[in-house]
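Working notes, structure below.
A single protein chain has been omitted; all remaining protein chains appear in their positions.
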């Protein structure tokens, strides 16, 4: 259990890093949406923004649409998207069965699944399983686009280097082109240099990704529990390595005064807006109509080419491990597309609940 | 929809701030747990830690157990807990119908519910609805206690004043006694002074609460979506005013290197432990057996006694509002019990899914 | 767990026969629906169609609306409906703790809940818990009425006496007036006589109830699992004593040929209709636009005033029991309102999923 997300638009994830393949079943997508393999693969390729700090694993992420699309359009039936695994070298993972890698899920997965889990390449806990989530997200983004809603994410921090605040145009254009998905090209250059240096030191880096959703109507969200921020947070914590989620001013709001943090209302162009957006577009768990702004903290890649203390779970004694195999120095840029996908899937679900996206498109 | 939380232990919330009462239905509680009105009311009183910055609303939070408890023990049937509302002065809220208070859910609720929502006292969006959640949490904490699991939360920051890191003993004893729920009594004194000063300036303060769960067995969590951190985050975002959730090192992990952030394993007393706990007790969405550590950012109380810009939603023009009525300068200490309750409810659910807590107690 | 039903319109049941009260939380009801205590109580009184075979328990079924209704209209927040218990004599139930009554849930409940269940009056397994379901159903019926949808049920068989087939007008008018809820008044007279005779013989009777839903649009239902017939069946099996559910020709279809059972299509008044309705208005789990027709088999009341073989669960030996206390000779007429309520709740949920009923009424 636990591998499905969403109420009216439900995504069910399956597959392991080094098994036959990874996939999703997307259930509840309205009928009539044009969908092509090409556009899904294009979206999936966004998980591979560039070479900086990324593994050499050659993975074109071809998608097979096994169901739910007929004559180029969604049918309303569940859409199964599958991408086969290839180019897998599982040899490097044998010793992990008994010696858990620090920072990875090796130990917790072993306990949870009694040692029956597929440990190769991290198995179910690999970033690989986000590939079909991004594919499903491509469909969700198209749904949102029908109503003018737009999702974009960008890197705002890597290894302590913070990007300057960027406006929407810069995020949309510059971050989309940049191999680090950073809208501040000057900061990006420094991040790149830091990644290179850190990789040479057999170490790794984390960072922060900011997601922005534009043109959401006010009124999305089902308080008190299925609220917009709570459901988004849950979806974002499904991304491996995410350790924190905040909206708008987030943790900084804890240090602000009410008079600073409250966003004053105003009429602008006939619409109700707020003059600031410390709320990040969500109040009482419901969208306010302002841009939805969420940030996630991504921890540094746990795989590092250094000797680390660990334990031998069978001998029950301390030992050391050196993780071999390919690994990214910094996975943050690759996670940008996944943040967008999880946002798109969650917000589409709320738009369906609100009846804004109908269940048959005409 | 959206007012139920949990899979095997489900809490359904109902009620409004100035309606008849507020309550919950707790479904899935194992049969045979001793439960008394007294202990639930004692737990509920923890939402009223002291007078500092709190409203004068005299609210003893008496509970009525309407179902699910028989001869002093839970029966396995749904437990309905109800607390009647009293001492309500709704006069101050009339103008809010058309003039939304900045930082509150007035505007988003109005849009979401077409203006039919009960706006009195914030209605469904009031902190008042957390009272029965704390009552349900009292039952969940007893369940966890059967297996030696313990939940505690404390205030680590108010208005920018940070408490020094505290050990478990200090949190358990000092924070529990302190009116601000802060384990660092020196910091607490400064916080108290700042609250007093801020209240006199008709302003308000936010802060940070840290929750700790002890003695969780390794192996709780259902990745990839119903994982331990994601479900906790969703539960915590149901608390009004929470704007961020992070685990372990959280956002700080984004600035760390892998070699710093990875928690090395070791055998200690025959058990597998980690020498640090940057993961906050959760890896791959599954508990590691180390203390679970989560922090939430609480924004400053939006109600402040100052004139603020807003709009008249009927006249569609800019105006100003001054919020009247009672309000807390700093709600953070009162939210500590709610953080504990949401943690207890969520972790109990996972313990039930894992079969650690049986469905009949003997 | 297990005490909630529905996806977008969710009803959560709580309470026991001889506890404080019985109630429901109805979550997901659109905002803006006019609702009064009077009309809910009127609907609840339909569980008391007459005196024939009914217990003497004086139960006016007063409702308290604890939440979710403000200024006479639903707010979109959860609606808690509560009816207090009164006039309870629990003395007759003491011996049931160890000696289960044949045909009742005494034994299975004891095993399921480890003996902690509230056994008084059947506790959670009493027909009493259907009272608030009928109250919630009253709200659902109003929702359906907004779109011209109508639910009605009637008794088609009691104790082997079958009513002649009735047309909609007869069901609507005659069955509604008849104390046995039977549209065939001649059959009803014979049923009444049989009930009287059977009661004198300290025995009981079952029967069949047919539910009809009119003016459902074609296209309601979410195959393959959340289909219209499956969800209705699940809802109807929640009614105590229901042992079978069939749609349209039902079990009789098993003996028909395809050429007899297939309903031919025709255009009538510009609409697509079928010339027969063996399908009972549902094909492939989706409504066809024809009247939805479902029948439920209700077993005879298990409480009979005769000595019956049972076991002493503590002594582990055979014994006999004579059930004391009030009981209906035939509960079937009283269950008619419950069938209607479960149909109304389920169909409303599908109408919400289809977007036919909006989430804010204007």
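A few points about this structure:
Letters A, B and C name the chains as they come in the text, with residue numbers starting at 1 for each one.
Note that in this section a residue touches a chain if its C-beta (ideal position, glycine included) is under 8 Å from a C-beta of that chain, and two chains touch if they have at least 3 such contacts.
Keep in mind that what you see is a predicted model, and the values were worked out from it rather than measured.
Across the entire complex, the residue among C:2, C:148 or C:165 in touch with the chain not shown is C:2. Contact with the chain that does not appear here is found for just one residue of C:37, C:185 or C:313, C:313.
As for the chain not pictured, it touches chain B at residues 7-8, 353-355, 358-359.
Interface residues of chain C with the unshown chain, by the touch rule above, are 1-5, 7, 13, 100, 102-105, 107-109, 111-112, 124-125, 129, 157, 159-160, 198, 203-208, 218-227, 229-231, 233-238, 240, 243-267, 270, 272, 274-275, 278-280, 282-289, 297-304, 306, 308-311, 313, 316-318, 353. Contact between chain A and the unshown chain involves residues 1-4, 7-10, 12-16, 19-23, 25, 27-28, 31-32, 64-68, 70, 73-80, 82, 112-114, 116-118, 123-124, 360-362.
Please note the rule applied: only the chains that are shown with their structure count from here on.
Here the C-alpha atoms of chain A line up with those of chain B after a rotation of 180°, rounded in steps of 5.
Our note on geometry: chain A versus chain C, Cα centroid distance of 46 Å, whole angstroms. Separation between the centroids of chain A and chain B, computed from CA atoms only, is 26 Å. Put simply, the C-alpha centre of chain B and that of chain C have 39 angstrom between them. Those residues of chain A in touch with two or more other chains are numbered 7, 353.
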